[in-house]
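What follows is a set of notes on a single structure, which appears directly below.
One protein chain is absent from this view; the other protein chains keep their places.
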Amino acid sequence: QSLLEGGTIEEIRIEGSLRIDPRTIRSYMTVDPGDPFDAIALNETLKRLFETGFFADVALRREADSLVVVVEEHPTINRIAFEGNDRIDDETLQSEVELQPSRVFTRSKAQSDSDRIRDLYRRQGRFAATVEPNIIRLEQNRVDLVFEIDEGPKTTISAINFIGNKAFSDGSLRSEVLSDEYSFWNFLTTTDTYDPDRLQFDEQLLSDFYKDEGYADFKVLSTSAELTPERDSFIITFVLQEGERYRYGSIDVATTLRNLDVEAVQEAILTEEGEWYSAKEVSDTVSNLSDQVGTLGFAFVDITPRVERDLENKLINLVYEINEGPKVFVERIDISGNTRTLDRVIRREFQVVEGDAFNATKIRRSRDRIRNLGFFETVEVDSQPGTTPDRTVIDVEVTEQSTGEFSFGAGFSTSLGPIGQVGVRERNLLGKGQDLQINLLIAGSRSQIDLSFTEPYFLDRNLAAGFDLFRVTTQQDESSFDEERTGGGVRAGYNLSNDLRQLWDYTLTVRKITDVDSTASTAIKAEEGETVKSSLEHSLRYSTISNRLSPTDGVNVTFATELAGLGGTEYFVKNRVDANYYIPAAEDVVIRLGAQAGNITSLHDDTSVSDRFFVGGATFRGFAIGGVGPRDTNTDDSLGAENFAVGTIEATFPLGLPESIGIKGRLFTDFGTAFDTPSITGANIADESSLRASVGFGFSWSSPLGPLAIDFGFPVVKEDFDDTSILYFSLGTQF
Amino acid sequence: CGSDDVAVPYVERPVEELYNDAIATLAEGDDYTIAAQKFEEVERQHPYSVWATKAQLMAAYSYYLNNSYDEAIDALDRFIALHPGSPDIAYAHYLKALSYYEQISDVERDQKMTRLALESLEEIVRRFPETEYARDAGLKIDLTRDHLAGKHMAIGRYYLRRNQYLAAINRFRLVIKDYQTTTHVPEALHRLVEANLALGLASEAQSTAAVLGYNFPGNDWYLDSYALLTGQDLRPEEDKGSWISRTWKSIF
Partner (left out) sequence: CSNEIKVHGNMPDPEVLAEIHPGVDNRNDVLNKLGSPSTLSTFQDNIWYYIGSRAEQGPSVFPAEEIERSVFAISFTPAGIVQETKLYTLEDAQEVELIDRETPTEGRELTILEQMLGNLWRQPISSRSKNTK
């Protein structure tokens, strides 16, 4: 009869259960013997049983006064297999799939797993891949699940076209977007495959590019990807609407903050009247203003740029409104996910302290500082409501990544011969943020082992302190002796300002001059034996260079003074200046003006060959190491100079090849001199302070095997006793 | 198609034989992972036998012995979902709590495991109050809460040492408010005396010290507070840590 005729449930029977024992089913049901046959309760029971996910079907039946629950269980999975996959191995697929052996099989889970596998293939650019789950029935309601995979061809991008671009050529726009056109020799790149998400990102890149060049109304009208007739690659077409190009009109600052002096923040404004409009400049100005107002002690600041378009004369008028922000305070900073790194190593990067005013710019900068530590894969910082409306809790969620590095490199350079290098480095030792590295280098004319340890926040201050141990043996062929240097040192460094850094470094080094050739200069022979240098070095480093790897603008100057004689056998003062000024010239051409100069003055007897300057090789192209400077003309040994000065003018430029290859050409001229070894005299000692000069050209290529640099230097002005060397070449880890 | 259990070859065998083989491997105690996989083999080949339920629990136990906590918790979650009515359900919850408890890391690191352990321990005390597991869980709950209080203390001290008194005060007050039964309360009270004195809030410092003295009369921390407030040190002069030891500690 129908369930709803009333009366009470005498007994509950369960039919069709195999794996799930009846007691389990009863524990999920909301009706018991003695309850009335009530539609709502029975419906609730039905829902609960389905929610367990164990059953393909559940039905309720009434026989007289007993409630019969008929269940049909989902089969359980015996084994899972993958067929037709060769680009992606079984193990990766298994970890991507949710279903596991002895789990309950449902058609919907199998379908969602197939989608996951297909997404894996799409991310590798194989959009034609298809995945079919099918099952082989076994006894005892078990199944084997097999995913039939057809990977299909790799769908690459054969062409990227632009329509509606008047201001910029297709070529320059192509270098702005991330996607590349497929080319056979560019086997390393993965961005030449069709990926809809990346195309969306490309639209954003195009918009940012145009908006920084003054095209405030720029829009990407449409992006289309058509399959070529052979169906194995796509043609991408971006339809653009550039709109007008705007300049800045009036630039003003309006504020409701009581005692904020508007003049004091003028220097933070990057946007100048008459210049081309740039969206990035406006947003940079907003964060500059927020910093500037913050340093003047205003806690709650809310800055919004009001933009007015003046269509006739294509001007954009800006008013930066600086108003009082909402008074919100930081209740707590909760850090989670740091399974290895200590809480304080992250907390000390925070510019904001618990109880402080909530300042979005400072919190964003704190997040970037944590990211720059390089200890974490992801760093997410977001705020949750606090216990009162005007308080928030800042949640910092990090995921650790391996900070241990095991590096080995090989290479060759004309100055050192074949080179092998092995290094172990831990950048987050014991989760304390300390850095420990051990490097071993074996080259033709040098072998070196060194260990260095750094604590970035010594005594809980912004003071990086550490110690080094090293042992270096070099064959100074140009002076026909071998030198062995063993020692250690302690150092400390800190920032005096954003761009200025000061370093102190005490080192104690034992130097042994050995295996002096019998034909060596008497001056060199006199230096055989052991000397001990115990010295303190102070250096100031000023640098405004943004991109240290391949600098395009800015200047860096290092001035170092070394005082030797705190014990040990050597007494001298050694000063050295290194300066480089980078000037961005036309289309990606960078001019570098370089200057290096140094002097060593003995305070006691004579300077040792280990401390004098050997100019040449990389520092003075066209000349061998020590090629410029005092020389024993009988034995052709370089004796090292007490003074030197070298200047460089160099231009680096792309060779017109696509940027992704990374080849750059350069033209240069080096000029300078090295002279003075007063303590060494004799007819055979040549020591001239005349100017030498060389001109030359070279290439640098960031090849898959490592950075490669070739320079051809031709000495044009030289002393006849100087030792020249045209070719300077280095591949692999840079020395 | 190849079997995906590399270690254990896929051979159909009667269930008792499989089960006893797994028990033997477990008893030898040299490779718990193999034992766990053998128990899982029982469940996979004979999912409907009475052995399958027991095997699932034993697999979890083997993973636990091998400190493969994630696998143990995963197997236990499946057991709890499949057999909520089983007589071993209390033990399953207890084993899960232990799997979290043993991953608790020191106070300066992420306390996710501590919170998960606390939740599952409290669930045992709530759902299975009369079992022996509940008694042990009660004990471990105190230790877990003490540990969470330790984390707040570490952060409080971090701010105190940087003269951020407000931040420090609120962390120590949190310990006193939410972790009254932990071993950190005396120190939290003393730190409040230190912070309030540094701010010049003498009355606040005195009232806090009074509470410390009343509740923990002989405690060292009270002697420290008393010394701070009255300027006399009632304890023999102990080395307060010279400059060198403070530097040493800041590195190691």
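For reference, chains read A and B in written order, and residue numbers begin at 1 within each chain.
The rule is simple: a contact is a pair of C-beta atoms (placed from the backbone, for glycine too) under 8 Å apart; a residue touches a chain by one contact, two chains touch by 3 or more.
Bear in mind the structure is a predicted one, so any value in this text is a computation, not a measurement.
Residue-wise, the contact with the chain that is not shown comes from B:Met153, picked out of B:Ala22, B:Leu76 or B:Met153. Summary of contacts with the chain left out: across B:Ile34, B:Ile80 or B:Leu143, the touching residue is B:Leu143. Subunit B residues in contact with the hidden partner, per the touch definition given at the top, are 26-27, 29, 65, 67-68, 102-107, 109, 114, 143, 146-147, 150, 153, 157, 160-166, 169-170, 173, 176, 183-184, 186-187, 190, 192, 194, 197-201, 204, 207-208, 211, 220, 224, 228, 240-241, 246. Residues 258, 295-297, 299, 327, 329, 340, 353, 355-357, 388, 390-391, 402-404, 426, 429-431, 461-463, 494-497 of subunit A touch the missing chain (whole complex, contact as defined above).
In this text, only the chains that are shown with their structure count from here on.
Taken in their complex, subunit A has these residues touching subunit B: 18-21, 23-24, 26-28, 52, 54, 76, 78-81, 83, 90, 94, 101-103, 140-142, 144, 146, 331-332, 335-344, 347, 353-355, 431, 434, 455, 458-460. Contact residues on subunit B toward subunit A in their complex (touch as defined above): 1-5, 10, 40, 43-48, 52-53, 78, 81-86, 105, 108-112, 151, 154-155, 158-159, 161-162, 164, 166-167, 170-171, 247, 250-251.
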